[in-house]
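Remarks on the structure that follows.
Every protein chain of the complex appears in place save one, which is left out.
The block that comes next holds subunit A.
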Amino acid sequence: METIVFSLLNGVIYGLLLFMLSSGLTLIFSMMGVLNFAHASFYMLGAYFAYTIMGVSSFWLALFIAPVLVGVIGMGVEKWGLRRVHANGHVAELLFTFGLAYLIDEIVKIIWGRTSVNYQVPDSLNFTLFTLYGADYPAYRIFMFFVAVAMLIFLWYMLKKTRIGLIIQAALTHPHMVGHLGHNVPLVFMGVFGAGCALAGLAGVIGGNYFITDPAMAVQMGPIVFVVVVVGGLGSLEGAFIAAMLIGILQTSAVSINASLADIFGFLGLSPASEVGEITISSMAPMLPFLLLVLILIVKPTGLMGDREV
């Protein structure tokens, strides 16, 4: 019982963090038709900016300023980088974001060093909220949960209930028509790219001090975010949400399962002493998202909620 409760709690929070990252990525994809390889780098920038801002003022200021800064950088990248490259087709754009990811990596190493920085949870949130089955539950995790949920509601409201959202949705599918109607489509694109990056930055602000802030965090987070987006269906926000939750819960709960493959497939004659049989589910946890990715691509290439082929 306690295993299930903990797995769900931790899985949901991890899932929400993943969603925060992948929502921006999937928005950008549906807009430009290109996967932004540098997306996780913006996540990293968010964490580093927050660390620096926290050093001179407070975490709460960082929580607002860092994502905005990251968003502004994202807009700049779109305006002076991607938009120019766009004329040369998707491959050029893809390569551009790929190079950008390396560039950001190296810049971060030059400015903040190659090792992790001491980006800590603020003292005002660094306490035990409640004790569950003998384990303390840190308040910061619940804080992460609320920030993510607030962002989720805001995003949903913005896209579905406001005029801006209407124009964005229209621009995603019929950019030329929206342009002919007199809307500034390049501005919309720049705004969406910036907002997507800002979301990644926000995830960095709240994820960076919970995990670890180092130059490798982008490389480590990158693949898993792509998995979320592809499994959810490219361009689908609802899909990204479901996929993020699924992967978050799958990964955290797998860790707590002690059973080995032999225990599960024993009826097929798999011996517990064999190489394959002795693999435990918990040791397979980091592999599961990628297994899911492969399965989804075989069974439903459009992803869970998507409508276009990868």
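The rule is simple: a contact is a pair of C-beta atoms (placed from the backbone, for glycine too) under 8 Å apart; a residue touches a chain by one contact, two chains touch by 3 or more; residues count from 1.
Please note the rule applied: contacts and distances are computed from a predicted model.
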Of the options "Cytochrome bc1 complex Rieske iron-sulfur subunit", "Sodium:proton antiporter", "Branched-chain amino acid ABC transporter substrate-binding protein" or "NADH:ubiquinone oxidoreductase", which is the UniProt protein name for the chain that has been left out of view?
"Branched-chain amino acid ABC transporter substrate-binding protein"
Among A:14, A:59, A:143 or A:226, contact with the omitted chain is made only by A:14
Which is it among A:52, A:116 or A:169 that touches the chain not included here?
A:116
Counting contacts across the full complex, list the positions on subunit A that touch the omitted chain.
2-3, 6-7, 10, 14, 109, 113-116, 118, 128, 131, 133-138, 140, 210-212, 214-216, 219-220, 252-253, 255-256, 282-283, 285-286
